[in-house]
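I'd like to ask you about the structure that follows.
The complex appears here minus one protein chain, its other protein chains still in place.
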Amino acid sequence: MTEMSNTQIRLVRLALIVGLIAIWEFYARFISTSSLIAGPSDVAMAWWPKVMGEPRVRAAVGITLIELAVAFAMSVVFGMLIGILIGLTNIGRRSMYPIVLLLYGIPQAIILPLFVLVFGLGPASKIAFGFSHGIFPVIVNTIAGMRNVSPHLLAGSAAMGASGAQQVRYVIFPHMVTTVFAGLRLAMTLTLLGVILAEIFVSQGGIGFFTLLYSETFNPSALMALVLTLALMAIALNELVRLVEARFSRWKD
Amino acid sequence: MEGAVDAASPMIAIDHVSMTFVGREASQTVVALDDVSLKIRQGEFVCLLGPSGCGKSTLLAIIGGMLKATAGSVIVGGTAVNGPRPNDMAYVFQESTLLPWYTVLDNFRLALKFQGIDDASWRDRAMHALSAVDMTQFANHYPKQLSGGMKQRINLARGLCVGTNVLLLDEPFAALDEQTRMVLGEDLSMLLARTGKTIVFVTHSLAEAVFLADRIVVMTARPGKIKAEINVPHPHPRSPDFMLAPEFGEIRNELYAILRDEIRATVARMREARDAAG
Partner (left out) sequence: MRREQLLIRSIQFGLVAILFGAWWFVTHSSQKLMLLLPRPELVWREMQLLWSSGRLWSAATITVTEIVKAYVIAVVAGILVGFLVTRSRNLVRIFEPMLAGMFAIPLTLFFPLFVVFFGIGPDSKVAYAATYSFFPIALNTIAGFSSVDELYLRAVRSMGASSVQQFRYVYLPGALPVTLTGLRIGFFICIASVLGGETLAAAAGVGKSIALSAELMETARLYAWIAFVVLASVMLNLLALAAETRSERE
């Protein structure tokens, strides 16, 4: 079996995607009789002016992005703080880390209604829910980053006369930051998950209002247009974070 | 010890073998071997020696049927090689290939099972092979519990246990420290004297080649061709004293003189490639 070149691989992928869209269009237009199936052409037509053309929809998407940014920033900052506090002492880590993991494993959807009760229907509950999702991978990565500093590097710096504080500043801390950056994509994905989940849940405003509207008026093309727009944004965000990650990991082998 | 001398029907006949590797992009195409021919007698210990990338491991893989040559043929024991021949040739790799999820003993059992031997004799054969390398007490251990030297010893034993006439070894001691290498080399020489197998051994260590081989085949840098063949007429089993003998040093120096140019050529080519890549 010969290996295909990189360009060939990309072409095949493109062909697959185009093919799938074509089949979807064919099925929606000619085969399906259900009004619940929307083809790509319907989605495209609904996109503007009906969905993204609506200023209220654009505003909702914009607010979602702001909520995401805030929640993400909070996750990183507080996640690192808590992670450092826990990972600082051996005892602290060994007692708190299992608790963190147990909390991480709880399906957070169950506390969503509670969050909305406590924080209200506005952006606060979405930010809080995004924060509660994204903080965990950051904590876990921070703790891991503090633990797995290569003992060779520490021994080397000690041999050159570095004090404990200097080791923390020049060896341990940078290493920890790179480990956190390595997990940034997961933190972004989870934060976005929390924000989206909360948005869809609160159907009195924001994106949730429009998903509910389009669902109840049986407008699958508009719904799909909105959803796909958000999905594309999620992909773009993911790529952005990946680039940031790569930029900060240039020295890695 | 010389094997059955029969130049008319060698154990291994390599006939005008060439090997070209086609890469993903055109620039990655590599000519590993260029028209190599060689005859190996039964019971002979031949070393393939050369700089990195000279194609010696590739040649060994072609002999063993793991790779198909782009041109030429290999005949072992009178039959052409078309794929692995587990009943005729045993292959020992550079890294330990003991399956990590089975014990040492189970690894032997599988080796025999793959060859088609699935009866109750496997245990005796396995223990016999392990005692030949002094590793019987580790029969029920898992590979990860053993050191590198121990694992290679066992790999060697597994290669012997399947009872083939030909043994192909691809730098089996390369990953080990020097003392372990010397001890294992000694043991290999002893085993060879006792069993009379035909052995093809790939190495890039001059001392190892002179100590072990009846005949050393020196290869050029890529594309690999045979540059020279040197005989080492000292009988097996060889003790470490052989390394002090004057003929050892002479042969070793001769090898170095032949190889020096090839090694420099390889370094120069690597430098060129690096500069071209920018």
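General remarks:
Letters A and B mark the chains as written, and numbering starts fresh at 1 in each.
In this text, a contact is a pair of C-beta atoms (placed from the backbone, for glycine too) under 8 Å apart; a residue touches a chain by one contact, two chains touch by 3 or more.
This one's a predicted model, so the numbers in the text were calculated from it and none came from an experiment.
Just so you know, the chain we are not showing touches A, B across the whole complex. Screening A:Met45, A:Ala144, A:Val177 or A:Ile200 against the full complex identifies A:Ile200 as the residue touching the chain left out.
Annotation: of A:Ile31, A:Leu117, A:Ala155 or A:Leu243, A:Leu117 touches the absent chain (contact as defined above).
The chain that is not drawn here is touched, among residues B:Leu110, B:Ala139, B:Ala207 or B:Ala265, by B:Leu110.
Against the chain not shown here, chain B presents residues 64-66, 84, 86-87, 89-91, 93, 95, 97, 99, 101-102, 110-111, 113-116, 162. Along chain A, the points of touch with the absent chain fall at residues 1, 3-4, 9, 12-13, 16, 36, 91, 94-96, 98-99, 101-102, 105-114, 116-118, 185, 189, 192-193, 196-197, 200-201, 211-212, 214-215, 218, 220, 223-224, 227, 230-231, 234-235, 238.
We adopt the following convention: only the chains that are shown with their structure count from here on.
The distance from the centre of chain A to the centre of chain B, with each centre set as the mean of the Cα atoms, comes to 52 Å.
Against chain A, in their complex, chain B makes its touches with residues 22, 24-25.
Residues of chain A that touch chain B in their complex: 2-6.
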